[in-house]
Structures are given as structure tokens and as C-alpha cells.
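The structure under discussion appears below in the form of C-alpha cells.
Every protein chain except one is present and positioned as in the full complex.
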Amino acid sequence: MESIQQKQDQIIEEFNFFQDWSEKYQYLIDLGKTLPEFAENNKIDSNLIKGCQSKVWLNSSFNDNIIIFEADSDAIISKGIISLLVKVFSGHKPEEILEANINFIEKIGLDSHLSQTRANGLLSMVKQIKIYAIAYQAKQ
Amino acid sequence: MESIQQKQDQIIEEFNFFQDWSEKYQYLIDLGKTLPEFAENNKIDSNLIKGCQSKVWLNSSFNDNIIIFEADSDAIISKGIISLLVKVFSGHKPEEILEANINFIEKIGLDSHLSQTRANGLLSMVKQIKIYAIAYQAKQ
Amino acid sequence: MIDVYKIREDFPILSKKINNTDLIYLDNAATSQTPIQVIDAISDYYKNYNSNIHRGLHSLSVDATNKFEETRLKVKEHFGIAHTHEIIFTSGTTHGINIISSGLEKMISSKDELIVSEMEHHSNIVPWQMLCEKTGSKLKVIPIKDDGTLNIDEYKSLLTPNVKFVFINHVSNTLGIVNPIKEIIDLAHANKSQVLVDGAQGAAHFKINLSELDVDYYVASAHKLCGPTGVGFLYGKSDLLNSLPPYQGGGEMISNVTFNKTEYADLPHKFEAGTPNIAGVIAFGSALDYMNSIGFDNIESYEKTLLDYATESLKKITNLKIYGDIEEKISVISFNVGNHHPSDIGSILDQFGIAVRTGQHCTQPIMDRFNIPGTVRASFSFYNTKSEIDLFVDAVKKASKMLG
Partner (left out) sequence: MIDVYKIREDFPILSKKINNTDLIYLDNAATSQTPIQVIDAISDYYKNYNSNIHRGLHSLSVDATNKFEETRLKVKEHFGIAHTHEIIFTSGTTHGINIISSGLEKMISSKDELIVSEMEHHSNIVPWQMLCEKTGSKLKVIPIKDDGTLNIDEYKSLLTPNVKFVFINHVSNTLGIVNPIKEIIDLAHANKSQVLVDGAQGAAHFKINLSELDVDYYVASAHKLCGPTGVGFLYGKSDLLNSLPPYQGGGEMISNVTFNKTEYADLPHKFEAGTPNIAGVIAFGSALDYMNSIGFDNIESYEKTLLDYATESLKKITNLKIYGDIEEKISVISFNVGNHHPSDIGSILDQFGIAVRTGQHCTQPIMDRFNIPGTVRASFSFYNTKSEIDLFVDAVKKASKMLG
């Protein structure tokens, strides 16, 4: 299993190939479409992330000291973005997540190409992921 | 008895002699000081004119078809101004007062040399004088 | 007629670049842009006669007071109001509505009923819900039909003797639909109900005469009328305003203060507690001047041309659905494309430098009515051009294609 940093570097490399924002958006949209189905009964208010104009749900489970994230959104670009986050964070220990330095978002220029409301939504997502990590760490 | 217009013309002529605002103010102050005493028991709320920062009282009496005005103020410049008004309007018939075209205020430059709050106060005074005239005319 | 390219020169923001392309501003229903004349009026105030008003004896204060009161006169003239003291300056539509909703607290009881419509902005819903909660009175809702218009037959049957007030927007900010407010007012008056019209969207697009409308209360915001943020006005018939208690306590709104007894000042001051947005009110006057110099008739007919052109062009896009596509509307188009989330369309449009609004537009009940998460809303103003609309329609097509 790759580390969180390795996964970020991979994403950064991928995005380096894109010429302009439309390719980035197209990639996010495609990612959004391929994100695995999210169980309808997990679309509950307690999984909803505040601060996004679209609805974003984030669910997590904890097994063998490892957190698995699943996510969904009713907007496809949000779904693409959160699928990046799931890719980066899912399958890691709480400690790893808490220690991780999240830099791929700026590096791939998402923060400037996403409107800030989206970027804030993204921040909320990262925050929520870290909150889960803290909670599971406490459980250990 | 001179007409209202004649009295206004007289005032305009007097003010023509003044070189600057300070002479005009000095004149108003002196006028204010020489305005006859106003009976304390006439200093009642119903005689008070709204719209002045200082208190201005205007009292009137009606005899032989003629209105006599008396006025007072706790500020001396206001008192000077209202003494001009009393001079112009007192001793006239309601009709004369209602028909009169009041132009001396601008002509002597009082409206530009008085701050507008004062000028508004002055307008309130003229308005009050006309209201008295209307009331007495109705009584006839 | 309108020389739109000449007009655009008055708006510095319109030559701005967004994401390296020209800004195309189609979010006019949220806030209008500001011509240089209005911006200059604000600077002029602060550079030449900034001063607190009404109580001052010195020249600056006198100038500021006079200019401030001049706007009241302009509002009176422009909106066909009988008396200047029937105009209360507010910080915006929301503030104006809340002055009334708070004022009615003591005048409404649990037997009374209030009517709003399903297409109201939250600002014209929540204050009445709060009022009902405090007084126990009942809020009834005029439903909207599938085409987005009000169901006037339903309105008539809701108008029972217990109905004390009707709260209705002149124009829907989401659908652009112009409501038949004259009819609504006349029906209400025949029922002895009073009417407050939320004119946030109405005031900006055509000329209205409040005396002829015979409306009881009317509220609007300057920032939708080429004016500054933080300013609006409330019109009320003077006997009604006189019968309401003051809203806020403070300076200006009193004539006499002792610890035993405080007397309130006359209208309009009774409702204008504290130092107002002096620069803003003065600039609002300039905004009215500006719009009148262009002419509301010209604005109305030009915006209608833009609306028709945009509606036709958009309709050619497969799966594009417009909400409230009727004849009687201002230049606002709310739509969705297929099942794409409005925020997806909006984000992509932003990359093209096109500013539209997406979401619920503070009208959640409309979204619930049509069972959608939101819409993309493009709203045009007299400074928009047909070629902007072409670029916009083209971008919607591209966005839809990208989203697949």
C-alpha cells in the first residue's frame, strides 16, 4: 500500500498532463462518474458535509486499525473531487491521516480553478476526514 | 402703517450696508437683545416652534382684525431673526399676511449665512405665522 | 432606444477579466452592477461633506442632511409616493419587512390569518413565520401552478374574513414572473386585508406608481437598482406607519428622553434610529437619477428583447428545462439541463468567465414545489448584450456536453 504522500504525488503527476482547466474538469467529471455506488441508507444527515452547495455525504468504517472512506454527492464535480480525497485517505491508519500534510489540492491548481465556495467545501471535506480520524484514534 | 412689502424692503436696505457676515450677526444679536420681554406664562409648549435647536416661542393675539405677534427664544441669534419676522408681520390683517410674498430672507443673504438648521427653523417660524393667520381668518 | 455599448462604459466592472476571459455578468437579480456616477457620488460624499446628519448646525452637516433628504424626494417622485415622510430608509428589503413584522406583533392575534405565496424569497417568509410563532396566528400559502404562476383562484378562496395581511413579491427573484399585484391588492382590500409588496425585484425593471397601486407597504433594496449595498426603503401609508410602534430605539427617533417618559419623533424619523447609511442613501439617489437618465421604458423594452432572445436560444438545447417560462416576466431565466446538478453547470460557466447564480436562490419552497435541488439562474440587465447571451448559451451547451 502506498503512503498518503505517494498517492498525492501520483495525483499531482496526473494533473500535470492537463493543458487547461477544461481537461481538469473533464477528468474530475469522469472520476465522479466512476466512483463506486454509495448505499442509499448511508445518505443520512449525520453523514452530510456542511459548506457545500451540492450535497456531499461521507461515510467511514474502521477495521483492523484502518479507516475506509466512502463518499457520494448529487453534483458530479463534487463527486470527482471527493473521490480524489477518498483515494488519498482511504485504507490508512488514523495516525497517518492526522499526520498527513495535504498539499495536492494547491499543487494541482484545484484551489484556483475551483470556485472558492467549492474550495471551502473541499476544506470542509478534509476537516471531516480528520475528525473521523481523531474519533477512531480515540477508540483504539 | 407700512405694508409688509415696505417693511421687507426696509430690512433689505439696512442689511445692504453690512460688509460681511459678522456685521449681520452682530446686528441680529443686537436685535435679539432689544426684543421686548415675553411673558413667562406664554412660554408654553403650544407656543413652541418645532424644528429649531434652540427654543423659540411665538404668541399671537387678534384684535380689531389685526394680529399682534410676540416672540422669544433662549438663543440670541434666533431671537434676532424672529424679531425681524415679528417686525414684518405684526400689526397686519390675516389676509395681508397670507398674501405676502416673503423674500427678504434670501435677499439679505440670511439663508446662506445661517446654517440650514437655522434656516429650517426660520421656515418653521414663517409657517407658524401663516398658520395663525389662517386660524384667525377663519374666526372672522 | 438604448446604446448598450455606450452604457457599458459607465460600468468599470464590465471590462474586467475573469479566468483570463471577459467577465459576463448574468447575476443581476442577486445584485446589480454600479455605474461610475454612483461610485463617484460615494467618493464625493466622503471627500467633500461627510458628516453626521440632522442634528448638526455646521455647514458639512447641513450639506449632508440636505443631500440625504434629497434622496427621499427622489424616491417620492420616482415611486409616485404622496409624502416624503412615508418613506423610511432601511438597510435593505429584509430590514424593511422586519420593521413591519415586528410592528405587527401587538396588532395580530391567534384568530388572525396571514397569507404569503409559495414563490416568496425567504426574507418574505421567515419574518412572518416568526410573527406567527409569537402571536399564534396562522400562515396560509398561495400555491403556484406548474407554469410557475400564482394560483389566483386559490388565493381568492384563501382570502377569508380572518385574513389580516397578504405578503407577496412583485416579481419572483427565481422565476422572474411578474405577479398581478394590482389584482391581488384590490382583492385583499375588498376583504379588508392589508398588503405588503416585496419589491426587491420589481423596482429595478419597470417604473411603478405606488399611489396608483394603492399598496399599503412596499419594500425594496438599492443594491438591485444600480445603487450601493446596505440601503433600501420602506414605503408605508402614513396612517399605517403612524399606528405602528417604533422598531429600534436610539438617536434620531425620539423627540424627548427622560427616564420617566420618552416621546417618539414623527415619521419618518420614528423608524430611523441611529446614524443611517448616509453615503449609501445619497448614492441611492444618484442611482435613481442614473436609471432615469436611461429611462425605465427603454430599460424595460431592451431587457425584454434580451429575455426573448436568451429564452429562444436556450430552448434549443436538448433537455434544457426553464421554470416559469411565461409571457409576464422580467429578464430572469431559471433552468436546469437534464439531470445535471445546477452547481456543476455553474462551476463550468464560471470557468468561461460567466457569472450566474446556482442553487435555491433563497426560495426553497419553489425548489420543493418542482422537486429539484436548485436551478441555474441567469438574469440580464440593460447593460448586457446579445453577444454575451450567445457566449452564455454556447457555454451552457459546452458544459452540458462535458457533464455528459
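Labels A, B and C are assigned to the chains in the order they are written; within every chain, residues are numbered from 1.
The rule we apply is simple: a contact is a pair of C-beta atoms (placed from the backbone, for glycine too) under 8 Å apart; a residue touches a chain by one contact, two chains touch by 3 or more.
Since this is a predicted model, take the numbers as computed values, not measurements.
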| item | value |
| --- | --- |
| Candidate in contact with the missing chain, chosen from C:Pro12, C:Gly136, C:Gly338 or C:Gly404 | C:Pro12 |
| Residue in contact with the excluded chain [from A:Gln8, A:Gln53 or A:Ser90] | A:Gln53 |
| Candidates C:Ser91, C:Asn298, C:Thr311 or C:Thr385 - the one touching the absent chain | C:Ser91 |
| Residues belonging to chain C that touch the chain removed from view | 12-13, 16, 18-19, 23, 25, 27, 30-31, 33-34, 38-39, 42-43, 46-52, 55-61, 91-95, 97-98, 101-102, 121-123, 125-130, 139, 141, 221, 223, 228-231, 246-251, 253-254, 256-259, 262, 273-280, 343, 346-347, 349-350, 354-359, 362, 364-365, 368 |
| Touch residues of chain B, complete complex, unshown partner | 21-22, 25-26, 29, 33, 53-55, 74-78, 113-115, 118 |
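Here is the rule we go by: only the chains that are shown with their structure count from here on.
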| item | value |
| --- | --- |
| Interchain centroid distance [CA atoms averaged], chain A/chain B, Å | 80 |
| Whole-Å separation of chain centres (CA-atom averages), chain B against chain C | 46 |
| Chain centre separation (chain A, chain C; CA means) in Å | 39 |
